[in-house]
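A single protein chain has been removed from this complex, and every other one stays in its place.
Right after this comes chain A.
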Amino acid sequence: MADISKDQVKHVANLARLALTDEEVEKMAKQLGDIISYAELLNELDTDNVEPTTHVLDLKNVMRKDEPREWISKEDALKNAPDQKDGQFRVPSILE
């Protein structure tokens, strides 16, 4: 059985940049524990000599020349932003 502690949930939530309520932390600990326990089914399989699959097709890195071209304008790039000023995205201050 995989037990996921509330502290573990809080740690992961911080990594994932999610604010969780205490209630959510508790619920998540149980649900993640259940799902991870289920996933431990995979340990039945010996995979020591198996290569991992990251991609099903035999595609290699696809390269192109790094050439500037027309794409969206600055005005367009900003038009769906929650906040903007002087042609830039505006965010809360990071430094005191």
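Following the convention adopted for this analysis, a residue touches a chain if its C-beta (ideal position, glycine included) is under 8 Å from a C-beta of that chain, and two chains touch if they have at least 3 such contacts; residues count from 1.
The rule is short, and it goes like this: contacts and distances are computed from a predicted model.
UniProt lists the omitted chain of the complex under the protein name "Glutamyl-tRNA(Gln) amidotransferase subunit A" (options: "ABC transporter permease", "Glutamyl-tRNA(Gln) amidotransferase subunit A", "Cytochrome bo(3) ubiquinol oxidase subunit 3" or "Fe-S cluster assembly ATPase SufC"). The chain not displayed touches chain A at residues 4, 8-9, 11-13, 15-20, 24, 28, 31-32, 34-36, 38-39, 41-45, 47, 50-57, 59, 62, 64, 72, 76-77, 79-83, 89, 91-94.
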